[in-house]
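Of the protein chains in this complex, one is absent; all others appear in place.
For reference, chains read A and B in written order, and residue numbers begin at 1 within each chain.
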Amino acid sequence: MKVLILTVLTLCVLGGLLAIVLYFVARKFKVEEDPRIDDVEKMLPGANCGGCGFAGCRAMAEALVKQDDISSLYCPVGGADVMKGAASYLGKAAPEKGPEVATVRCGGVCSKRPKTNSFDGAKSCAVASSLYVGESACSFGCLGYGDCVEVCQFGAIKVNPETGIAEVDPDKCTACGACVKACPKGLIELRKKWPKDRAVYVACRSKDKGAVVMKACKAGCIGCGKCEKVCPFGAITVENNLAFIDSQKCKLCRKCVNECPTGAIKLVGMEPLPKEPKTPAAKPAEKSDAKTETKE
Amino acid sequence: MKTFPIGGIHPSDNKQWSKAKAIEVLDLPDQVTIPLAQHIGAPATAKVAKGDKVLTGQLIGEASSFMSANIHSPISGTVASVDMLPNGQGLRQQMITIKREGDEWVDTIDRSEELKRECGLSSKEIIAKIKDAGVVGMGGATFPTHVKLSIPDGCKAEILIINGVECEPYLTSDYRTMLELGERMLVGVEILMKAVGVDRAVIGVENNKPDAIAHLRELIAKGGYRGIEVMPLQLRYPQGGEKQLIAAVTGRQVPPPPALPIHVGAVVCNASTTVAVYEAVQKNKPLIERVVTVTGKQIAEPRNLLTRMGTPVEKLIERAGGLPDTDVKVLNGGPMMGRAMVNLSSPVTKGCSGLTVISGDEASRGEASACIKCGKCVSACPMGLEPYLISKMSRKKLWDAAEDHNVTDCIECGCCSYSCPANIPLLDYIRLGKQTVMGIIRARAAKK
Partner (left out) sequence: MANKFFVSPSPHVHGDTTTRGIMADVILALIPALVVSTWVFGFNVLLITAVSILSCVVFEYAIQRFMLRGRNTVGDLSAVVTGLLLAFNLPAGIDWWIVVIGAFVAIAIGKMTFGGLGKNPFNPALTGRIFLLIAYPVQMTDFSVVPAHGSVDAFSGATMLTQIKESGMAAVDNADFMQMLGGVMNGSMGEIGALALILGGLYLLWRKVISWHIPVAVLATMAVFAACMGLGEGGSLVYELPLFHILAGGALLGAIYMATDYSTSPMTHRGMLIYGVGVGALTMIIRLWGAYPEGMSFAIFIMNATVPLINKYCRPVRFGVKHVK
């Protein structure tokens, strides 16, 4: 009996002591946190992709709660709906941004961009790019070792073994921007997403002079400026021998596509405009396919 | 026999191909292309334009800052263009193209062969002359020599070390220079000793070059060169690394970056560079030519060629019998640290100590398999790093962790990749990590 009482007593005292210790420890290490952070975090997609520029969804939620002006914050994965939801919960103005999709701006497929050597180092675009020009003579084009593929959490980007160039699946792409940062050549851009994945863009980043581009790749932009002249919306600028179409200004009129002498301007998801009256319009029509690129 | 304290490997030296070949003068090329960046630091500024006539040895690119170097015309002729042209790696950089017309030298240059030993110049004057001549480290690092010789305030040089190690397999240009131009080198050593104010100089030579050691010792004894000593070093790669050489010769280790060799009182200068210093100071001759080893197992006639800068690489290879009929990899430098080239019409530059042609099955690296954690890379690393770990960190983009593991200490010697039984390209990733982390550190410093 004595043993029993002693045991119970010891355990009670021990329990009490530990409870006091725990109490003080909890007090000392207590973290004051806004409960709204938890709520906002639940609204976010939880992909932790870092597309917003923060370390994860939690950090983004914190920023949303703490900053008064959240117009610079945007969750590309959740899109406008999630942002509106979070903003209305917090009583702040939602940032305005349309949906975007990652676009690989290189058209230098194997047949157009002859290979001059074999790269034998670690299969990484960053490694190859810091070493030398690449397997072709173009130092701006896609290397095809898939640094972008490695960072994509959504399986939305793949290197096509036939062309050697990375391709984005617009249905899976969330425009988180991870691939944009990963590409050492700066080929990937987040462009405005049109319905049915329509797009017009310059599939080249070469700042080399026209003659140099022509030698290295038959599909490159030579900076001739024809597209700039024909664009009715002022969406095209040519700088450093390279044309660029601002996707926010472009209205997909497709006039530039027919002007481009090298086919560097790509048209996706649409039929090209009929060519000048002299040339028959039948030719490009047969190639059309809703999802794949039709113009080369 | 002395050597450096940790790590290192013993690759087969393959110097037999070109070792016995005396230095030959390569015919002057019809046209040269001279990059304005042939050194570490800021590129030089072009001083000539299309259509200008230039003489051999004339200044055509001027150092744009302290950490930069002058560039001189290696031939006489007319400037054809100043344009962006592809270098050996196919990347475009600013180059001056000159079409040759004869070989007319600037008249201040003393072209006589006779040895001029006396030098009455002060330390400052010597360094100024070296700077004017555009001398840079010719072992491959291309660090401007005048910067190295300008001892920062608060530091004092105690010893001058001449790097005659040439630990890089295949290459023999320093070796041939020491054998054939030994006297000029020794005068160069005396000049350098005066420039940095030391009374002791050590020429470090690995013991696979006993004839060079004997020859230099004989010259020192005969010429009465005081304070100069030849130190045979145990054969081990990367003994020619600056920090490794200092540790081997003096037993002192240069602390981790940002410390410099001068913090342990040492100034290191490459053997060929020392000859260039002699020519610059005593003969007013700028750095416009150098000895280039052209070698490889399947090269028909390996050679050591005295080549004018800007000569297309293919000319040298042609002189050595052309590329073999197998898979090839052409290297600017030796097989451990040399850079693979894609563009053989690119020019020979100040840092090009050799052209190594790796051929046949050796040209490709073979597949990598899984890391077996053998620790061979750890034992081989001369900087005391953990290559397997920092390579993986770099691959996974864990830059902070890589920085914690001292990725910036890496000297890119390649011992880790060389010794990896799984054939993992460790250094490829480590180099990437080092570059990225250094960028991050610079950005951080700029913010402050």
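Convention: a contact is a pair of C-beta atoms (placed from the backbone, for glycine too) under 8 Å apart; a residue touches a chain by one contact, two chains touch by 3 or more.
Please read these numbers as outputs of a predicted model, since none were measured by experiment.
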item: Sole residue of B:I96, B:I220, B:V281 or B:M336 that reaches the chain not shown, by the stated touch rule; value: B:M336
item: Candidates B:A214, B:A259 or B:A300 - the one touching the absent chain; value: B:A259
item: For chain B, residues in touch with the removed chain; value: 5-6, 9, 11, 169, 243, 247, 251-256, 259, 325-331, 333, 335-342, 356, 358, 362-366, 369-376, 378-379, 381-386, 388, 405-406, 409, 412, 414, 417-423, 425, 427-428, 431
item: Interface with the undisplayed chain - residues on chain A; value: 116-122, 127, 131-132, 135
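The working rule: only the chains that are shown with their structure count from here on.
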item: Approximate Å spacing (C-alpha centroids) for the pair chain A, chain B; value: 42
item: Of all residues in chain B, those that touch chain A in their complex; value: 86, 89-92, 329, 339-340, 342-343, 364-365, 395, 425, 428-429, 431-432, 435
item: Complex interface listing, chain A residues touching chain B; value: 116-118, 120-122, 124, 126-127, 130-134, 137, 139, 208
